[in-house]
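A protein chain is absent from this complex, but the other protein chains hold their places.
What follows is subunit A.
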Amino acid sequence: MPELISLSLSLSLSLSLSIHSMLVDGGTTSDWQGRWDHVKKFLERAGPFTHPDFEPNTESLQFLLDTCKILVVGAGGLGCELLKDLALSGFRHIHVVDMDTIDVSNLNRQFLFRPQDVGRPKAEVAADFINRRVPGCRTCSLFASGDRLIFFFSLNTEFHIIVCGLDSVIARRWINGMLLSLLVYEDGVLNTSSIIPLIDGGTEGFKGNARVILPGMTACIDCTLELYPPQINFPMCTIASMPRLPEHCIEYVRILQWPKDKPFGDGVGLDGDDPKHIQWVFQRSLERAAQFNITGVTYRLTQGVVKRIIPAVASTNAVIAVLYICADSAYGTLNNYLVFNDVDGLYTYTFEAEKKENCSACSQVPQDMHFSPSATLQEVLNYLTDSTSLQMKSPDITTTLDGRNKTLYLQTIASIEERTRPNLGRTLKELGLVDGQELAVADVTTPQTVLFKLSFTS
């Protein structure tokens, strides 16, 4: 894919060079003798393995360093490592976004934070640390989620590259969708300057991955949704009447007993970060387990199940963050998905994730949907949430009937949900839908509506 390489290079060549380089002498007082010696060797010296388009020089770097803007989404395990790596590699215009505050359990790996920072917003503390310790670096922070975040994105689209250190698939899909929505197509042809490269990845224990996404050109998050298997939820009948594992007992208390007993008052939801809440769940789980002769309920397990904790260590995050930084360098672009595992020795493996022709996020074509006219709307809804390639959370379905917009089912607004609920039990034929009908689906997993084309099976 030569165009791919030259495109990514034209987009981020200077960026990539700057990864291994720095301002030589901008006349700023923040550069002292020898500060960037390590890095100049890669900028100013030709080499046999660099990409053919690479020319050693100092000017374009300066220009790009002054204008190159990078967005780091997430200031947690990966985020802290990324900020450090970027700042020490010479990036000076960094934005970091995170909606969380610092917790004690972050301190084993999120090293930009100290015990006295617990409770403060991650993005702010991280940016402060970097700015104080890396002279010349200007990192701006945003402590936000939801609407504020959407607003931020609508104002700030001139990032040259976005790196994500997120712990949620939904958030990843959302950013993915947002970058796709920025793409400009002229006569069906993608205008490559509207592409903002996205480097994404994640870690879990001793495993991790890093990948490069060029929205519109390479596989996007949704193209490979099967790589993020849906969270394991135990069947309700197991939890309610046939527990076998300590986890089943904990889920029983969390899902069924808590809403019934309301131990901390009406309307007080279970807060996994509140030790008193966890202690209550732990005690009740022990009681439940005792009824069935199940052993193994511990405080640690209780917390792990309630908060869906993923184990994490500093070392894996350190490795994966570097793989992000090196994903796009003077030597070429990672093509395009790298996995790392150091449970037994150390293992890395790269493969090319393929862009799905009919991806619901990036393929630009309406998704095919096959149902019998006597299928109910509920079946369609189930398909949207259960299919591994869609994994929607609470889809709203609308369509056009008789030239007018009609909401078939909408769950995000209570009054409309009540009004449209009867439609779930009706068949597609009864609802007036025809073969070839286009359905527009909105969901939290995508900033843009997804279009589906309904094909009737006999």
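The rule is short, and it goes like this: contacts are C-beta pairs under 8 Å (C-beta built on N, C-alpha and C of every residue); 3 or more make two chains touch, one makes a residue touch a chain; residues count from 1.
Quick note on the criterion: contacts and distances are computed from a predicted model.
K.L.:
Using the UniProt record as the reference, specify the protein name of the hidden chain from among "CP12 domain-containing protein", "ER membrane protein complex subunit 3", "NEDD8-activating enzyme E1 regulatory subunit" or "pyruvate dehydrogenase (acetyl-transferring)".
P.N.:
UniProt lists the chain left out of the view as "NEDD8-activating enzyme E1 regulatory subunit".
K.L.:
Touching the left-out chain: which of A:C164, A:A321 or A:I397?
P.N.:
Checking each option in A:C164, A:A321 or A:I397, the one touching the absent chain turns out to be A:A321.
K.L.:
With the full complex in mind, choose from A:L180, A:V297 or A:L334 the residue touching the hidden chain.
P.N.:
Candidates A:L180, A:V297 or A:L334; residue touching the omitted chain: A:L334.
K.L.:
For subunit A, which residues reach the chain that was dropped from this view?
P.N.:
19-20, 22, 32-39, 41-42, 44-49, 81, 84-85, 88-89, 104-105, 107-109, 111, 114-115, 133-135, 205-206, 238, 242-245, 292-294, 300, 303-304, 309-323, 325-327, 329, 331, 334, 338, 341-348, 350
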